Each structure stands twice: as structure tokens, then as C-alpha cells.
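Here's the structure, in C-alpha cells; my notes come after.
Omission of a single protein chain aside, the complex is shown with its protein chains in their original locations.
Moving on to chain A:
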Amino acid sequence: MSSALIDLVWQSTLETLYMVAVAGILSALAGVPLGVLLYVTRPRQILAQPVVNTVLGVVTNVGRSVPFIILLVAIIPFTRMIVGSSIGTNAAAVPLTIAAIPFVARLVEGALNEVSPGLVEAAQSMGATPMQIIMKVLLPEARGGIINGLTITIVALVSYSAMAGAVGGGGLGDLGIRYGYNRFNPTVMLITVVVLVVMVQLFQSLGDYLVRKSDHK
């Protein structure tokens, strides 16, 4: 393997990590609060708001039903507005983030749904405000489930980032397609796949470790 190829793989790995990190962090920052809102505005919940809940639910579902490759090109004008360009790694991070937010939100909502209603009731009986219930009961009790959801999101982002090549975003998927597939170089194809497999394994193990450490159920 030539040193040029090693450089190329290393460069692409960093690009993938960069896109996954940016999209992962931003989608968590937006998706966790959205997931909380989706949960607490449900009927009979602590901040029941049926209309808000329905609207948020529909928006989230729309976000999740658009195929990523279409989202990627459909929001190019928006991407250009945010990062000033429609091509490159930064440009790829925008649609990745947009796609991951509703994904995170639904996983967080699911994790909150696993918290026993009795705990919320106990907190209410102690005179907790809705905000206190969210911060001191719901989020800490769903911590394991939320970390698990974020791990799933990160792994999905690794896979989605492979499509970023379509907007010149670089990364391992792009490398695999351009060098491995288009130039008939099975070695490069194999290397990119192996690196991706190792990356996903590492993220999943780290996620599992954090779940075990943070959850005392």
C-alpha cells in the first residue's frame, strides 16, 4: 500500500469523523429538547398540549420520511445560506444534522416513555415544577436510554456520511466509491469498509460502556 493511499485513507477517516462529530453534537443539542417536548406535551403528560404535540409529531415524521439522498440535494439553498457553500465537508454536515434531529428526538421520546409514570407522580407529590420533573426525574432516569439512542444515531450518521460524497463532502464512503468502485480498485474498497466497521464497533462499545456506567436500574 503506497503512502499516498495511506494518506488518503487517513484524510478520509478524519473527514468522516468530522462530519459525524459535528452532526452528532448539533443533532443531540436540538434533538434531545425536541424529544422532551414531544414527550411532555403528550395528552395526560406534565405539560399536555395536544395541538403542539400533533404539530411537532407531524414535522418530526416528515423529517424522518424524506430519504437522505433527496434531503441532501433538496436543502442545498439552505446549506449555502448556513455555511456559504453547497459543497465540502461542512456542507455535508448540514443535511446530516437536519436528518439526525428528528431521529434523535424520536429515540429520546422513546427513552422517556420507559420512565415509570410513578416516578413523575412521586415528584409531583413533592411539589416539583414541570421543569424540575424534566431535569431531575425524566432526563436522569432516561439517561441510559438516551445514551443508547445517541449511539444508534452516531452509527447511523457514519453510514449516512458515506452519501456525503454526492455533495463533495469527502469521507470514507466517498473514497470507497471514487477509488474503489469507479476506478475498479477493490483494495481501496476493502480498506474503507474495514475502517468503517472498526469505527462503528468502537462507537458502539463506547456507547454500551457509557450506558452501563450511567444506569443503575
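Everything that follows uses one rule, which is that a contact is a pair of C-beta atoms (placed from the backbone, for glycine too) under 8 Å apart; a residue touches a chain by one contact, two chains touch by 3 or more; residues count from 1.
What we mean here is this: contacts and distances are computed from a predicted model.
Undergrad: Just go with whichever of "Succinyl-CoA:(R)-benzylsuccinate CoA-transferase subunit BbsE", "Cell division ATP-binding protein FtsE", "Acyl-CoA dehydrogenase" or "Ferritin-like domain-containing protein" UniProt uses as the name of the absent chain.
TA: "Cell division ATP-binding protein FtsE"
Undergrad: Where the complex has a chain not shown, which of A:N113, A:T129, A:S159 or A:Q201 is the residue touching it?
TA: Of these options, the touching residue for the absent chain is A:T129.
Undergrad: I'm checking contacts with the chain that's been left out. Which of A:T54, A:S159 or A:S214 qualifies?
TA: Answer from the full complex: A:S214 touches the omitted chain.
Undergrad: Given the contact definition stated above, which residue among A:A30, A:A74, A:L119 or A:I152 touches the chain not shown here?
TA: A:L119
Undergrad: Extract the touching residues of chain A with respect to the undisplayed chain.
TA: Residue positions of chain A that touch the missing chain: 116, 118-119, 121-129, 132, 136-137, 140-141, 143, 214-217.
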